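Just one protein chain is left out here, and the rest sit where they should.
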Amino acid sequence: MIIVLRPHTPKAAIDEVIAEVSKLGYEPAPIFGVTQTVIAAIGDERTHQNLESLTALPQVESVLRVQKRYKLASRESHPEDTVVDVDGVKIGGGHFVLMAGPCSVESEEQLLSTARSVKAAGATILRGGAYKPRTSPYEFQGLGKEGLRLLELARKETGLKIITEVLSERDVEHVAASADILQIGARNAQNFQLLIECARSGKPILLKRGMSEKIEEWLLAAEYILAHGNPNVLLCERGIRTFETYTRNTLDLAAVAVAKKESHLPVIVDPSQGCGRADLVLALCCGAVALKADGLLVEVHPNPAEAMSDGQQQVDFAAFKELSEMIRPFLAATGRAGW
Amino acid sequence: MIIVLRPHTPKAAIDEVIAEVSKLGYEPAPIFGVTQTVIAAIGDERTHQNLESLTALPQVESVLRVQKRYKLASRESHPEDTVVDVDGVKIGGGHFVLMAGPCSVESEEQLLSTARSVKAAGATILRGGAYKPRTSPYEFQGLGKEGLRLLELARKETGLKIITEVLSERDVEHVAASADILQIGARNAQNFQLLIECARSGKPILLKRGMSEKIEEWLLAAEYILAHGNPNVLLCERGIRTFETYTRNTLDLAAVAVAKKESHLPVIVDPSQGCGRADLVLALCCGAVALKADGLLVEVHPNPAEAMSDGQQQVDFAAFKELSEMIRPFLAATGRAGW
Amino acid sequence: MIIVLRPHTPKAAIDEVIAEVSKLGYEPAPIFGVTQTVIAAIGDERTHQNLESLTALPQVESVLRVQKRYKLASRESHPEDTVVDVDGVKIGGGHFVLMAGPCSVESEEQLLSTARSVKAAGATILRGGAYKPRTSPYEFQGLGKEGLRLLELARKETGLKIITEVLSERDVEHVAASADILQIGARNAQNFQLLIECARSGKPILLKRGMSEKIEEWLLAAEYILAHGNPNVLLCERGIRTFETYTRNTLDLAAVAVAKKESHLPVIVDPSQGCGRADLVLALCCGAVALKADGLLVEVHPNPAEAMSDGQQQVDFAAFKELSEMIRPFLAATGRAGW
Partner (left out) sequence: MIIVLRPHTPKAAIDEVIAEVSKLGYEPAPIFGVTQTVIAAIGDERTHQNLESLTALPQVESVLRVQKRYKLASRESHPEDTVVDVDGVKIGGGHFVLMAGPCSVESEEQLLSTARSVKAAGATILRGGAYKPRTSPYEFQGLGKEGLRLLELARKETGLKIITEVLSERDVEHVAASADILQIGARNAQNFQLLIECARSGKPILLKRGMSEKIEEWLLAAEYILAHGNPNVLLCERGIRTFETYTRNTLDLAAVAVAKKESHLPVIVDPSQGCGRADLVLALCCGAVALKADGLLVEVHPNPAEAMSDGQQQVDFAAFKELSEMIRPFLAATGRAGW
């Protein structure tokens, strides 16, 4: 770390900081400028205490980190792309995946018809919420275990793999028994206890970026999963919260490029949450593929106008079929085969 | 709700929307403007389905809500201020409270000395993290149950009530056995399962606003707790995430006035998280009291430079004593007695 | 507009609002719900006074707009794509353009070598700042008129058209004499006097989105130019300010799709400002083309490490050549010819 002292700090006050740096386990290396002194603190920032506490001293102006805070998630520690294998469906390292399905599982008819339709269009993984985190307690909260049963039924009939969200540590075990991928939603992006519990299930985990989570924090959340022994993490960009109100969120497509540069983990894009408007989903899918996202997570509903949750951002079967055609040349242009 | 149709929508397409509004359980009342038609959908928006799904129809431009989404948390449903009674310490309705203590419980000596010091300065509730949500898995995660034991010890010695954060549904029972108030942190602000579990404990709950949570969403999170039978909710403004980097967060003091206007629940301000800098804490406390916050939650440490977490935002004993003096005239100016 | 009254507003207070709506020139149409009344105010919201002032009345809870605020910029008023013709170089309506050059014009050698290089790679328009808006008064402020002279020289030698930023109403006349396109930067995105003055020059105008400008506000800024008689506006998305710090700005690629849907004006993307990092520029260009941007504005420098401004986001000649190759298949996939 670098400790920046205030201009014209006297010698004794500089020495105090140097002594504190040593006491906290780093080797201090002071550099004396014309008006300001900086002290480089040499040592592993990940295993030693964070020196930001030194700003509590009046002569310390700021403390700057040097090292990256994540390790297992970093490209440096793992130069090759991670390929996540979901019971035969590969994701990452050139393998592209289309995940699609309704926001919420509402009924057998709704789920099965959607499963057949998205499979015909090229999807290999079916999404569908059984447990729904809703802003208001008065909104539809999902079918729960009955929803999981329907997802299993859809897998049995179509062969699609299943991804579904888990909201509670207590649900991890039985959701993991039904699902092929556990989804951590944006609201739980830094619910570390849930991340750890999911990591222990051994299932692949799709980790959404939080609404106001910096990329560094997102990778550190992935680090929690990796550090608890589960290497099968899919990062998912789903839009961040900004001042713009035309779209529900601002899809940060640059984050796809950043995450793939900084990390070896596959990156999925959720355009449905990312903009909150069905009329923009197709365009954003093309952009995501051009930026080399390893997969798309798209909300599809037989009749969005009557959906029990987030109908405004779900596309219908025809639109999804069109989407699956539209992205093909972009997959080709980025050296991927499609499906 | 109000459904806004696109300009020049033909009659048949208008009728289609009217029919859909009826089907979803509302009474449609169309108003025909010169170029645009709007359809008022009369009915209780909290019990009927959200009509935003209608934007899936091409002729619908937007859907606007009319009703407030929260009910139990609203001032309309409960015009009088709620007073939360924490085992004899009253909060809200003119009762002001000072909560203070270290970010993390680190040791018996650290906690006890802090408890004595903040009590002497006027605090009646001791804060201290036993379970710590940390951005990185390599950072100090708290002492856990040993931390709870030390908090109980501090209560026994000083008579201060205890507030501590709970991170996991599985910890609610034993944290509730040790603490007088359960704290929900910003990262779990929309972890609804945790909110419900805490609600069921029957303990008063301090609910922090999420980093990118709108005031409406914060009140809806409180609504989850109220709707699960626990009326003792303390709202806590702790800063929101913005583009500004001088401060760690942007403390939204207007939100104090908004929350007190929209809701009957007491509002606490956390200036330590709110700015992330010890040198601003005193000034923000004065502002919070002037805006009629019902309490302050302040991080205090015997030696902030060596704190195991967030030393940069913790004040020392002398600064806390000064703070407790500084806010007195502002309490008087807002008709509160102080301690 | 829709005026939402508070629940249980008595008849007399409703009548007061109805009378005020009439007085301000709208036809009031009240709709009585179970607990709340809304009053639709029928009339042209663009020519009548904004009724948001009615929230000054205690019984008014909120006022919602129905109509779009921009007209000339809207797709409804002008269904066909606008094609801007820059002295023979067409932009929009299927015509894609590559604009490139240094952040600042620094010297004849720097500018001419860059011009030759970007032309060879396919650019048809040369960018280069003669007047630079710099955050600090101590930073390089541009060569001014000498910079304009060098840009003219580069045009003469290479045939490239010239785009350069104008910072002051007083400079519009002489900048317009040298440049083919006037650029309005993000800091002046709502400097309406400058917009009007540029509109009057008759030159095509590239209008950057402000750092915290909503899409609606961006289109309304374009409306200022259109309403002052200049139809040749190029919208330019250049990233918005968010909490993320890995990138300098968050490039809002969804805004490209939104702007093209809402408006007939061509949309250009500036990936250099958009992320502030040379290592992400190529990826973002591919994404922008996939989202059907009508052009790219890319910062290119012979030796970015020694650039006098924003070296960290400028690509060198080799990278720009690679970029121009990389985007070809994306142009093809979106039905554009390239160059």
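Which chain is which? They are A, B and C, in the order written, and residues in each are numbered from 1.
The rule is simple: a contact is a pair of C-beta atoms (placed from the backbone, for glycine too) under 8 Å apart; a residue touches a chain by one contact, two chains touch by 3 or more.
It should be emphasised that the depicted structure is a prediction, and the values quoted were computed from it without experimental measurement.
When the full complex is taken into account, the listed residue touching the unshown chain is B:T250, out of B:S113, B:S178 or B:T250. Here one chain is not drawn; of B:V83, B:L153 or B:A290, the residue touching it is B:A290.
In the full complex, the hidden chain is touched by chain A at residues 2, 4, 7, 29, 31, 33-34, 36, 38, 40, 42-44, 64, 66-67, 76, 241-243, 245. Mapped onto chain C, the interface with the missing chain covers residues 20, 23-24, 46-47, 49-50, 52-57, 63, 69-70, 133-140, 167-170, 187-188, 190-194, 210-212, 217, 220, 223-224, 227-228, 241, 277-278, 304-312, 314, 316.
Touch with the hidden chain on the side of chain B covers residues 212, 214-216, 240, 242-247, 250-258, 261, 274-275, 279-280, 283-284, 286-292, 329-330, 332-334.
Rule of thumb we're sticking to: only the chains that are shown with their structure count from here on.
One simple way to say how far apart two chains are is to compare their mean CA positions; for chain B and chain C this gives 38 Å.
Mean C-alpha position of chain A lies 25 Å from that of chain B. Computed centre separation for the pair chain A/chain C is 30 angstrom, with centres defined by C-alpha atoms.
Listed for chain B are residues 241, each touching two or more other chains.
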